[in-house]
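The other protein chains are all here in position, but one chain of the complex has been omitted.
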Amino acid sequence: MGNLSRREMLQASAAGVAGAAAAALPGSVTLASAPSQDQINMRYQVFNVDNVQHMLSTYMELNPHVNIEAISVTGVDHQEVATKILATLAAGNPVDVGFACTEVTHLYAGEGLAQPLTPRLMDDADEFMEYYADTSAALSETMLYEGDVYQLMDNFNAANMFFNKNLLAEAGLEMPGKEWTKDDFYGMAQAMTGIDGSFGYGWINRFWGSWMPWIFVNDTNVLEEERAPGGEWFWDTFYAGDERAVGRGGGWRWPAPQANNPKMVEALEFVVSLTQEGLTPAVEIGGGTTLLGFFSGNKLGMTPAGGFWAGGLINSGLEPGSFDTQFWPEWKSQRHQLGVCGPWILDGGGQEDQCWDFLKHYKKREIQDALGHFTPLPLTTPTRRSLNTEERFGQTGVENWRVFYDTIDERPDTGPIAQPVFVVELTNIFTRYTGLATNGEQTPQEALDNMQAEMEDLYARNA
Amino acid sequence: MASETTLGSGRRNWLPAWLAGDTVQGIRRQRMVLGVLFLLPTLIGLIVFVLAPIVVAVALGFMKWNVFRPPEFYGLKNFTRLFQHELVGNSFSNTFVMMAMTVGMLEVFAISLALSVHRFARSRLAYIFRTVWFLPVLLSGVSVAVTLSYLFHTDFGVVNYYLGVLGIDKVPWLVSSDIVRFSVSLATVWRNLGFTFIIYLGGVSALPQEILEAATVDGARGLKRLWLITLPLLSPTILFATVIDVIRLLQFFDEPYVMTRGGPGDSSRTTVMMVYDTAFANLEFGYASSISVILFLIILAVTGFQFLLSKRWVFYQ
Partner (left out) sequence: MTVINRLSTRRRGDEDVVERIPDWMPRSAADWLAMVFMLIIGILTIMPIVWVVTTSLRTPAESFTVPPEWIPRDLYFGNYLQVFDEIPFVYQMGNSFFVTLSTVVGQLTTATLAGYTFARRYLPGRDGLFWVVLATLMIPYQATLIPLFIIISRVFGLADTLWSLILTALPTAFGTFLLRQYFLQIPGEYEEAAMMDGANQFQIFRRVYLPMVAPGMAILAVLAFNGKWNDFLTPLIFMNTTSRFPITLGINDLQRYMMTGSISVVLAAIVMATLPVVLVYVFGQRYLIEGLMVGGLKG
C-alpha cells in the first residue's frame, strides 16, 4: 500500500520534473548534454563529488549512454544528510542511488525506500565472490535486514582507543598490547593525567564513540540484541567455510530497550567515576572538532576514535608518529562497536537495473581504492580488507594501523551500534541522560532508569 | 533641494486624465493605484514563497506524515498530544527564559552602545568600534560553533581560564542544567549584538538635535535627560527592535543547537529545536507542524501585546 502510493508519487513527480526541465534556463546541465532516446540519467547522492570522481568518470566512459548526476550533500553530520534526503523524497524526486551508514540502513529498508538486493546478488553471485571474500563477515551482516541485503559497503569505523604518544612518553608508559584490560587502562589514565593540565581520557557525548565502547566491552548494549531468521542463502553463497560467519542470521534486531540493566549501570558508573576523579574532563556535546583539537594539543591522553582519525589527526597538524591506536581494553568481553557505510538503490525509481550495474562497478577493488576518502590520506577505514595497506596507513605514522581491520577479524563478535528505524530519536534520548549522569545531576542508576522509561515509550509509540 | 523646479512642473503628459493630479479624486486615484502597485511585489512574493508553505505546514499539523508514506488525516491528535507532552511545555519555558535574558541584555547593551558611540559620531575611533561590534554578526555557522565550544569548555575553555586567573573557580557553562541557559544567552548576545546595535544606531542618529539641546538648556541633564527626553524620542526604534528581537529569539535555534543540542538533559532545548528534531530526526512532520502552529500563535499574541502596550509609551513625532 505504502509502496504503491510512493511509486505513484514518484511517477507524478517525474512528470513534474520533466516539465520543469523544459522550462529551465538554457545552459542547465541536462539540456546541454542533449539526451537521446535511450540516454539514462541517474541521480547519485554523494558527500563530495571529488571523492567519487574516478568512479563516475570511469563508469560513464564504459557506459556512454548513462549520465550520472551527482547530488552533493555537504552535510557533515547525520542530521544534515537526513534533512537533505528527506527533502528530495518529500519533493517526489529522490536519488536513484543513495549513500548511507548503518544509522539509517534499517530505516530505509523498513520503509521500503531501499530495494532488497537479494535476487540481484544471487543472479550475479560469481561477480561478488571476490568482493565478499575481501570483506569481513561482521561488516556484511550489518547490511542485512530481515533476511535481505540492502546495501553494499565501502567504509566502516570501529571504536578503538587512540593514544597521544607525547603524553604516553611523558608518563613513562609504553603502548599496551591487544590483550590489555580495563584495569590497565585505568592505571594509564591516572598516569597521563596532570601533565601540564592534561587529562588521561576524554570523550564527547554522542552515540557512536561516546561511552558506547564501554557498554560493548561490558558485554551488553542499550537495546536487547537478537538475530533475524533467514540470510542462509547469503552466508552459504559468499561465506561458505568461513568460521567467522557461523551463527550469523538475517540481520540484527533490537526488540526492546534495556538501558538500565546492571551491566549498563556498571559501565556508566565507571565512566562517571573517571570524571569525578578528575581523569576525564567535563563531558560536552560535540561534533568532534574540539575533541580532535584537545587531543592533538596534548591535553588528552586517550580517546575513542576509529580509522577516520588516522588521516584526521594528520590534517589537524599532528606529526606522523605522535599518536597510535589499540583495541578497546577488555572488560567482560572485548567486543567492539562499529558503523558501516555504503550505497543503496531506490526501490520504485524505475532505474534499478542500471543502478545495479553501477553498483557492480562501485564494488570493484580498483574503484574503491581511488575513493577520495581513502586517497591520498585515509579519512576512514576501507571495508575491503585488501585496501588496508601499509602504503595507505603507513603515511599517517600510526604503527598499529592493522588494529582497525583486526578488530573485526580477530574480535568477530563485534557488532553495529543499535540502529532500529527510530535510531535518531533513540540517539537523542541516549545523549540526554548521558549528559545528566556525567554532570552529576543524576546518579547513573537514575539516569538510566529515566532513559529506559523514555525508550520504552518510544518503542510503544512505534509498535 | 535641486528637484524643486521639477516638482513645480505639474502633471506629466503620460498620465491619463483620470489619474491627473489636479483634482481631489485624481489624487485619491493616484494614491490608490500606486499603493496597490507598490504592494504587489511583496504580496505576490509572500503569498507564493511564504504563505503557501505556511498553509501547507499548518495543514500538516492536522496530519501524520513521515515523508516515506503519503500524509494521512489525523484530526486534532497532534494537538492533544502536544498539550500532554511534558517536553514541549518544557521547551516553551526554556525558550521564554532564554528569550527574556537575551533580549534584555541585547536592548540594554545596544542602546547604550548606540548612545555612547554617538558622542564620538564622526571620529575614526567610532568607525572602528562600529565595525568591531558588528564582526560577530558577519561570522558564519561553523566558526561560531567551534569558537563557542572552545570558549565555554569547562576544563579547557578560554572563559574559565581567564576566570581562573582572577581566582574564580571553573564554571560548568555548558554542562550544568542551572547555568546552561545563561551561557547560551550570553553567546547569543555576543553573536547578535551588532544586529540590534545597527538598528539603534539608525534611531539614535536620527534624534532631533534641537530638541535635545533645548532640553539641556532647560536643565535636563544626565539620567534625567536620558529618561525623559532621549528614550521617548527613541521609542519608535525601541518598539521595532524589541518586536523584531522577540520574534527572532522566540525562534531560537542556532546557538543552543551548536553549543548544547538542547542539553544537558533538556535544559536548553528550545521550541524550534523540538520542531526540527521532531520533523527531521523523529520523522513526525505532522507533529512538528502542530508545535510550530502553537509557537506561531504564541509569538503572534506576544507581538500583538507589544503593539498594544506601545500605544502607551511609543511616541511618534
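The chains carry the letters A and B, assigned in the order they are written, with residues numbered from 1 in each.
The working rule: contacts are C-beta pairs under 8 Å (C-beta built on N, C-alpha and C of every residue); 3 or more make two chains touch, one makes a residue touch a chain.
Just so you know, these numbers come straight off a predicted model, no measurement behind them.
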For the chain left off this view, which of B:96, B:182 or B:195 is in contact with it? B:195
Interface residues of chain B (partner: the chain not displayed): 1, 3-4, 6-12, 15, 21-22, 27, 30-32, 34-39, 41-46, 48-54, 56-57, 60, 109, 112-113, 115-117, 119-127, 129-143, 146-148, 150-151, 156, 158, 161, 190, 193-195, 198-199, 201-202, 205-209, 222, 236-237, 239-240, 243-244, 247, 250-251, 253, 271-272, 275-276, 279-280, 285, 288-289, 292-293, 295-296, 299-300, 303, 316-317
For chain A, the residues touching the chain missing from this view: 13, 16-17, 19-21, 23-25, 28-29, 47-51, 69-77, 80, 83-84, 86-87, 90-93, 157, 197, 287-290, 292-294, 296-297, 299, 308-309, 311-312, 315-318, 372-373, 379-380
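Everything below uses one rule, namely that only the chains that are shown with their structure count from here on.
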Separation of the C-alpha centres, chain A versus chain B, in whole Å, is 39
Under the touch definition given earlier, write down the residues of chain B that touch chain A in their complex. 66-70, 145-146, 149-150, 153-156, 172, 174-177, 259-266, 277, 280-283
Using the touch definition from the top, list the residues of chain A that touch chain B in their complex. 2, 5-6, 9, 79, 82-83, 86, 89-90, 111-113, 197, 199, 205, 281-287, 289-290, 293-294, 299, 422, 424-425, 427-428, 431-433, 435-436, 438-439, 441
